[in-house]
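Let me begin by presenting the structure, written as structure tokens, before commenting on it.
With one protein chain withheld, the remaining protein chains of the complex are depicted in position.
Take a look at chain A:
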Amino acid sequence: MAKPAASLNNIVVCRRCDAVLSKPKIEPGQKATCPGCSALLYELKKNPMERTMAVSLAGLLLFFPAILLPMIGVSAAGTHNEASLIDCIIILLNTDYHIVAFIVFLFTIAIPIVHLLAAFYIAVAVHFNKISQSLLVFFRSYHVLDSWTMLHVFFLGVVVSIYKIVDLAELTVGGGLMSFVLLLICSTLVSVTLDHHYVWEKMEQALED
């Protein structure tokens, strides 16, 4: 039953059904899935660090216009009003919906920004081989936050709102919406390009020495 520690590197355990499988050899760009429950085991990606660096930096820069510039506006009978993402939160705070304001802030600003920052820092550090213990904390938090970013849901919310408003009054679209769409694309690409398996292996090697 007791196996030497070295052989543990040649097996992989499925996180969904707990099956023990021998580690398949795959090429960059391929995926390995569990034969029992078809969950993703791991995958190897092409140029993971360079791509993540570029995409996460672009995302971080886009954050400012996406939050601060007005997204959509309405005008009717001579009055005009437009709102940015931050305005949504401020208005909720002003009308005493503190919990809702906190939820919106957390899922559309706080978590995505930490998520992108963590991805950028990890990509830079691994690419230039400056791996330290603090990187572990960053990558762990990256994993925890992965399922809690809701930029895509907020975008669908904007689309639904546009659909609702078009009926009521004249609609204007601001620069904020454009930046937000680009930000959404960047943050999605980060999870596509960042190779978890690669980063953990690199970190393990670097921290062992």
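Throughout what follows, a residue touches a chain if its C-beta (ideal position, glycine included) is under 8 Å from a C-beta of that chain, and two chains touch if they have at least 3 such contacts; residues count from 1.
The rule is short, and it goes like this: contacts and distances are computed from a predicted model.
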item	value
Which of "3-methyl-2-oxobutanoate dehydrogenase (2-methylpropanoyl-transferring)", "Carbohydrate ABC transporter permease", "Paraquat-inducible membrane protein A" or "4Fe-4S ferredoxin iron-sulfur binding domain-containing protein" matches, in UniProt, the chain that is not displayed	"Paraquat-inducible membrane protein A"
Interface with the undisplayed chain - residues on chain A	1, 3, 5, 8-9, 11-20, 36-39, 42, 71-74, 76-77, 79, 81-83, 87-92, 95, 97, 99-100, 103-104, 107-108, 136, 139-140, 143-144, 147-150, 152-154, 156-158, 160-161, 163-165, 167-169, 196-197, 200, 203-204
